[in-house]
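Missing here is one protein chain; the remaining ones are kept as they sit in the complex.
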Amino acid sequence: MMKGVKVNRRSFLKMLGWGGAGTALAGCDMPTTVTLEEGKEEVVSYLSPEEYVIPGVGVWYASTCTQCDAGCGLHGRVREGRALKLEGNPDSPLNNGKSCMMGQSGVQTHYNPDRVTSPMMRKGNSLQAVSWDEAMAELGKQVSSVSGDRFAFVSGSLSGHQSVLTSELLSKVGSKNHFAYETINTSIWQAVSKDLLGDAMPVIRYDKAGVILSFGADFLATWMSPVHNAGEYAKFRQGERGVLVQVEPKMTLTGGNADLWVPAAPGTEGVLALGIANIIVSRGWNKVDVPASVKTELAQYDLNKVEKITGIQGSKIKRIASLLSERGPALVLAGESTVGQAKGYEAASAVMLLNIIMGSVGTTIEPSVSFPENALAAKQGNTSSLKAFAQGLSDSKYDVVFFYNSNPIYSAPEALGVESGLDKVKFKVALTMFPDETALKADLVLPLNSAIEDWGTHVAAYQGGSATMSLQQPLMEPLYKETKGFGDIMIALLSKLDEGYKQFPDYYAYLRTSVKNMPAELTGGALASDESFWNGLLQKGVLKTTGVTGSLTATLAVAKVGTPTDHLDQTSLTLIPSARLGLWDGRHANIPWLQEAPDQISKVVWDSWAEMHPHTAAEMNLKNGDIVKIESKSGSIETQVAITKAIHRGAISVPMGQGHKEYGRYAKQTGANSLSILDPVFDHKTGELATHATQVKVSKTRKNQILIKMGGSDVQMGRSFVRTVSADQLRRTEGGA
Amino acid sequence: MTATKKMKFMVSVFAFAVFAFVLPATSLADLPVPAHIIPPVGEHSGEHVPQPIDFPHDRHVNDMKINCMYCHTYARRSAVAGIPPTSKCMGCHKMIATDKPRIQKLTEYWEKGESPKWKKVHDVPDYVHFSHEKHIRKFVDKADFPVEDVQQVCGLCHGEVKAMTVAEKVKPLNMGFCVRCHEANDGPGDCWKCHK
Amino acid sequence: MSQVIQDKVIDENLKWSKINHDLIRTMETPGKMWWTAVLVCVAMVACAVAAEIYQYKYGLGSVGLNNPHMWDMYIATFVFWIGMSHAGTLLSAILHIIHAQWRKPIYRFAEAMTTFSLMTAGFFPMIHLGRVWNLYWVLPYVSDRGIWPNFRSPLVWDAFAISTYLSASALFLVIGMIPDMAVLRDHTKGWRKKVYGLMALGWRGDDRQWRNFRRTYMLMACFLIPLAISVHSIVSSDFAMSIMPGWHITSFPPYFVAGALYSGCAAIMTLFVVLRYFYRWEDYMTKNIMEKTCKLTFAIAMVWTYLNLIEFSSVWYGHNVYDKELLIDKATGPYAAVFWTMIICGMVAPFGLVFQSWRRHMPTMFVMSIVLQISMFTERWMIVAPTLSMSHAPHQWDILWGSVIEWAIVFGSFGWFSLLFLLFCKFLPAISTYEVKELCFHLKHEIEEEKREAEQKAKNTSAAGSQQPVSGSPGLEGA
Partner (left out) sequence: MSLSNILDNLSRFRQDAESERYGHHDYEHRFGMAIDLDICIGCNACSTACYAENNLPVVGKDYFEQGQAMHWMRIERYWDDEELEHPERGASFIPMMCQQCGAATCEPVCPVAATYHTPDGLNAQVYNRCIGSRYCSNNCPFRVRYFNFWSFYESSWPEPLNQQLNPDLSVRDKGVMEKCTFCIQRIRVAKDSAAREERNMIDGDVITACAQACPTNAIVFGDTMDPTSQVSLAWKKHEVKRGPYTHKEAKSDEEIRGYRVFDELNVDPSVMYLERVRDSEV
């Protein structure tokens, strides 16, 4: 396995014809598919290959994963010019050679049969294929004619030179309307840490923690940087084994791995946090001394009250409090189910309070190391920008809107009226790989190269202590002639607005030049203009810099946390649109591997489902597979019931990701989209969408279907497949594997 | 183990004895068999496969005395021997024999910037994973067999290519053919060596 | 009345010409009933063929098989048919050796049944193969690849056992028919005459031929009995050789053989009633014979029941938790209905055979035989399916009730069997005339002797020597 040797880029990408050593076609069927005759298959040689390119031998190239915005480094195996397998890049400090199921599926995003293969322009009311020249001409016309403030650019999280080019374009057009939008984000956590710790992205040292108390933070699956977290989690479990307590209304993957899983009533995590804090300070277990004012404020969250609100018996709450003090160093996290409330910010700050009084700040929470070059740093997506964008739409503020890496028509709650709002936009441009809902609504669809065909640089928002830029390089030449890289399009567009960009024939040239001109603090002293530096970058795939280490302050304040009485209507259930590692926010619903991979907790596949507690189901006499109608103020969906004990009685959970109206054969018409019926409730402080604050009425329909899940039995029937041992002896003997 | 070995040996001797008389190995007549190899036995009369350019192996091997692995250079490094890259052909034929129609055709391809689409002559089913590299290593490198005579080794499966213009399949290349040779020359008997 | 006369199975005064006529009568140009029956069977077979074509084209998934259920009804049915084949051998071979005279009128069709059910069973292993076009790889043949089947596998043993058994029993059937063929040859004309002539192998009925015939027949009988036993033991080892709960049971071979004879006898009873009714063969298939068959069946049923209980108890008192749980699951789980059907029909129902009035009442016997067959079919099903549904790994537990394709083929197999049997009845003698004649002959003798003895006693003179029967007539040698 040779990794990224000196490469003259374009030559090795040439794909060998089928045949040769290329195929592994159905070998084992009837004699007809067995080719023993001569002259049946074709074999094509390279024109003039690099010396190291050998047919039949795979070569590994470094690149970057773009399946989510964590920005893990990748290695891609290339044989006969075809990218075959993706693996983590061991040189990336983020994922240390590991990868998640979404990263593995990158190849299926790339080889997906439903990609857009040529530019399409709306003529009449249908999209028709057009040439790139025509498309770019139209685009140029629109962009140069539009006035700055009426131009909007909607994207997912952006970083690296793509981000640079985007902001370049916006500034050239004279617009400030860049809406970076991600449904799955941690922006409230960041806001709180910014305000209380003075650092938006503190490094979280799971490995240092002795006990982790996580309020709905699904850090193993969907929170910040899952693969990185999982690696740290392993360290946390090994050696002196740490204890994980998870508080959340619906069991996430992290909850499934907890030593103690506590189903708090939906939206009461904040109260619980303060209740625990109260016990701690009243017993004097706090590691940091707490002013009397705070003590008195906390005192109002006495055990009985908290018990009443959260529905967790006091003994358990006490136990958690004592755990934090005994098993320290403690680490307390706040995730979506906690912060996705109208008063999410307060809930998060209540959680952060625990961190502060337990002295986690500085021990398990360390100051962030930020990437030296701000222009390249991540521009993170959130949902407040979606709110702003929707607002703008309804006020018909925009004439030209770009969509890149984002599909708001699918993932924005219908109540925001994005779909209808888009009608008021004169010219909508979708830069996309797939015919998703937004693209099909657009006036101009520009087909993008896949991540495996494209160039790019990525700077992850959460770096876990390092400050690294990860390079994304093409592993093979584009499958389709008519697709272009995002950067290429941007360069082409910019060169229409600015002569300066005419010098760059394509994005590669631009990237190459900008790497040449990298300042020394990025290159770590190496001479960036030197060819060997570039080759080194291609080989390693990552550029490690000595980042700027921030500092942490700790502000003690007791937040006015919301209680469910603010919104909870006793007769209804709280809808939990839980995020899945796999389909993510729905962007991977078109990947067959991920559709076929069962949900980690419920083990349901190929559909969406509504998790309900047996008691709740019994009250409505529902059984597995019954179709229920789930009605919120803003809409309703129908889906099948999956009964599980891993959810609070007052909650119903419909994972997000399914229910696409378009988006290719695998995604289309499977399941229901739980995001669409969310009420437009927003966190009052940050303006983030309160995903866990929607109350729904659940009613039985006559229909039912077979719940398709993996596994015939949910219990082991006394067969010792998984044997469980209690940890206390292990602790005595410094245990662990 | 010895039992197996003895068995194998006897089987091979038997097979060899039988086939040596039953099928006089004509194709090996003037292509000497390397001393350290018990040749696989089996005949096949392959039909002539029309190629985009009917490449004259005889010219190159016989008259020019070019080694097999000069062009099929991947054979010793990879599972597949590989068709030489067009650049390799042009390396010589930029100036040599440029007047010949075949060369002109080749040059056209080169200038168009594409390679000829050759038809596969020696093909095995997709579930057979044959490795040239291993066989070259065993029979040439490890056996200190002079590389300049490598065509004798190649010839065991590919026949006397130097007598052909376009390569033709003269050996069955079916499992029996492989297995007999493996048993005779003490090759691996593990199915998973070839079938995966 | 004397013993002999009381339980004589047949009226000794039957005219041989009548016997011949009665037989040939059934083989004349078929009537409506026969044609309709044939049509029905053909239709059933057609269903199966259609299903099989579909399955061949699209793969075994269409059968609804899945990961735990790699086998299902096909194998169950296979075992069922193999089992059915055993009764023929029992009647023709075993009872022949122990000189049970009453078998003579009914063993012929039982033998035919053996052959045909084997021919039916033979299909199933092929149907259930994933790549049936490679079936021949199971046979040891010299290929230049130098690869062989795996002789450790019970499936390979099956291949040998079944093919041997099929050929042997077919041969036995054909040989046994030679004298009847001669009779038919003499009573028919046209192409039939030619065919029968060929099959009669120039039978003239002289002493030498009779001597050789009997010797051959006896030899084959002796050869067939161990074969029959071994065949089903081997079939049972398909299961017993595995480690799966409910399969890995030492008592399987005898259990299977018992079950086989059981189902076979039931099948014989069914066909007995049917033939007797449609061919009006009351003279040959008398109620006495039915009684004897019933007694035999009852005995076997008890053996089977016993072995069944043995299996249960050994599982119950054994410490193999998997087996135990499976047994409980069989009785209480999703398959409970089927399981109890098997128990009731197979263990309880046979006690009906105790009552003579039942035994002599043909419709009852017909129903009874069907009931027993049902129990035997469900038994095979209960051997195959539950083990796979509830094996070691709970994660892969699943219930399977088969699919249309599957049931169609199972259904069709019955059609196929019946079709073969119908043809047999039309073209070959379904009762062995020469043995019936023989039977009458002996009865006559015994009765006469009884009379004479009575007279002798009266006269207080010495006992009479045995009489020499007329030369040339059947039943001389070895009688």
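Every chain is named by a letter (A, B and C) in the order it is written, and numbering of its residues begins at 1.
The rule is simple: a contact is a pair of C-beta atoms (placed from the backbone, for glycine too) under 8 Å apart; a residue touches a chain by one contact, two chains touch by 3 or more.
Here the structure is a predicted model, which is why all the values come from computation and not from measurement.
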| item | value |
| --- | --- |
| In the full complex, displayed partners of the excluded chain | A, B, C |
| Hidden partner chain, touching residue among A:M201, A:L220, A:V361 or A:M656 | A:L220 |
| Option from A:V59, A:C100 or A:A415 whose C-beta touches the chain left out | A:C100 |
| Touching residue (missing chain; options C:P154, C:G205, C:P334 or C:G352) | C:P154 |
| Contact partner of the left-out chain, one of A:L84, A:A520 or A:A618 | A:L84 |
| Hidden-chain contact residue, picked from the options A:R319, A:K424, A:K516 or A:K700 | A:R319 |
| Hidden-chain contact residue, picked from the options A:K141, A:K426, A:K560 or A:K645 | A:K645 |
| Contact footprint on subunit A, counting only the chain that is left out | 1, 21-29, 33, 56, 58, 79-80, 82-88, 95, 97-101, 103-105, 107-108, 111-113, 220-221, 226-227, 230-231, 233-234, 237-238, 241, 243, 245-246, 251, 253-263, 319, 323, 479, 581-582, 592-598, 600-601, 603, 605-607, 615, 645-646, 670, 706, 708, 710-711, 714-716, 720-730, 732-737 |
| Touching residues (missing chain, whole complex) on subunit C | 58-61, 64-71, 125, 128-132, 134-135, 137-138, 146-156, 159, 238, 241-244, 388, 391-393, 395-396, 398 |
| Interface with the undisplayed chain - residues on subunit B | 1, 3-4, 7-8, 11, 125-127, 129, 131, 133-134, 137, 179, 183, 189-192, 195-196 |
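Basically, only the chains that are shown with their structure count from here on.
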| item | value |
| --- | --- |
| Centre-of-Cα separation between subunit C and subunit B, whole angstrom | 60 |
| Centre-of-Cα separation between subunit C and subunit A, whole angstrom | 68 |
| Whole-Å separation of chain centres (CA-atom averages), subunit A against subunit B | 52 |
| For subunit B, residues contacting two or more additional chains | 174 |
| Set of subunit A residues in contact with two or more other chains | none |
| Of subunit A, residues touching subunit B in the complex | 17, 19-21, 23-28, 33-49, 54-57 |
| Subunit B residues touching subunit A - in the complex, by the definition given at the top | 46-47, 49-50, 74, 77-80, 82-87, 110, 113-127, 168-169, 173-174 |
| Residues of subunit C that touch subunit A when the two form their complex | 68, 131, 133, 321, 325, 392-398 |
